[in-house]
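Mind looking over this structure? Questions follow.
All protein chains but one are shown at their positions in the complex.
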Amino acid sequence: MTDNDFGLTVEALNAAVEESFPSIYDMGLRCDTLGKGTAVVRWTFDDTRLRPGGYIPGPTIFSAADMALWFAAFTLIGVEPMAVTSEMSIRFLRPAQGADLLARAVVNSSSARRIVGTIELWVDGAPDRLVAVAQGTYAVPIQKSDV
Amino acid sequence: MTDNDFGLTVEALNAAVEESFPSIYDMGLRCDTLGKGTAVVRWTFDDTRLRPGGYIPGPTIFSAADMALWFAAFTLIGVEPMAVTSEMSIRFLRPAQGADLLARAVVNSSSARRIVGTIELWVDGAPDRLVAVAQGTYAVPIQKSDV
Amino acid sequence: MTDNDFGLTVEALNAAVEESFPSIYDMGLRCDTLGKGTAVVRWTFDDTRLRPGGYIPGPTIFSAADMALWFAAFTLIGVEPMAVTSEMSIRFLRPAQGADLLARAVVNSSSARRIVGTIELWVDGAPDRLVAVAQGTYAVPIQKSDV
Partner (left out) sequence: MTDNDFGLTVEALNAAVEESFPSIYDMGLRCDTLGKGTAVVRWTFDDTRLRPGGYIPGPTIFSAADMALWFAAFTLIGVEPMAVTSEMSIRFLRPAQGADLLARAVVNSSSARRIVGTIELWVDGAPDRLVAVAQGTYAVPIQKSDV
């Protein structure tokens, strides 16, 4: 059972990413949950991939935010591998350390041309202490039917 | 009665803005509601201040977002006129027209040095059709006690 | 003589803004210079429009950045009043005070769908002490010929 218009499931989405985007999959990022216009990505804690001091690296945090928005968009337009990030702004709020990283994206607006959403990120167990917030835009490929 | 730690009321805040920041006040922006770490700003519809086509101007939208985050920050740190916008990113989602503009800011993170928040903006009566979203940072002035 | 593909002149552009966008014109913002893919906007100092402390208001700075990118875009695509700001991020670097405000936009990329540019802002006489920097995107209206 799914909570979106396209019958997307977490399992099917992760399988598609593993097959088509192995380099993303290998970063350890996975879809955790899906809703309508929302998605959570989980980065499983891996102490071999930390910065000095034990911090989860900034690019991992950025990638989790990016991926969460991508998945949230899929729940509205279907899987669209050609949807590309157009722009993203991210604010790092405090060090991320010690457990899985979670990123929840919520779509704010969806049109034929672009999808805009907001992302909150935290370390598992501390949802009230966000480690980063972001907003970004996905560009939806132009379809002939747009005109 | 107030819902924040500083006893701030909407009326007192608007009176302070009118006295100290008349140019902002004259834009027609007012604090509408205050919570703990959140605030809503209202721009009362004024058809003499629209762009061709009847659109609420982008700078009015930006100012409403900026002001909402400022007020939301005040609910956490008290009125601090010297807190200045450090950075803001805004995404315009659809034309804003026909009624009051509302901007609700929610603080995502508050520290001794900065306050980060997310803002949603809509036209009164259509809260599900956001006209813009923004995120931004306020820099809190350094106090001797910070060190 | 002009330095762009559309024969745009500063005078013609300011006349068009005065006629079609009087509220922007009334803010005191004017096109100052035009190049190919670049434009400078000037806000003439007006001490009746300052914030307490004598600071040029943030919305004036945002508007100057926005307008400079708009004009820079026009030098590449012609005057296109329907080109709208899609997103803008701005960083405020130091107080702006005491003289005219200048905003120079340079287009980084121009495609059929969007124009991205970077803007630097300073107070006249102090070009090495930027008061703000910004980057933003204009969405170009879809033309039937795009498909």
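Odds and ends about this structure:
For reference, chains read A, B and C in written order, and residue numbers begin at 1 within each chain.
The rule is short, and it goes like this: contacts are C-beta pairs under 8 Å (C-beta built on N, C-alpha and C of every residue); 3 or more make two chains touch, one makes a residue touch a chain.
On a predicted model such as this, the values are computed, not experimentally measured, just so you know.
Considering A:V10, A:L50 or A:I142, the position touching the chain not shown turns out to be A:L50 (whole complex).
As for the chain not pictured, it touches chain A at residues 20-21, 23-24, 27, 49-52, 57-59, 62-63, 66, 81, 84-92. Contact between chain C and the unshown chain involves residues 89, 91, 93-94, 108-109, 111, 116, 118, 120, 130, 133-135, 137.
Where chain B meets the missing chain, the touching residues are 86-87, 89, 113-114, 137, 139, 142, 144, 146-147.
The working rule: only the chains that are shown with their structure count from here on.
Chain A and chain C have CA centres that are 34 Å apart. Chain centres here are Cα averages; for chain A and chain B they lie 28 Å apart.
For chain B, residues touching at least two other chains, in rising order: 89, 91.
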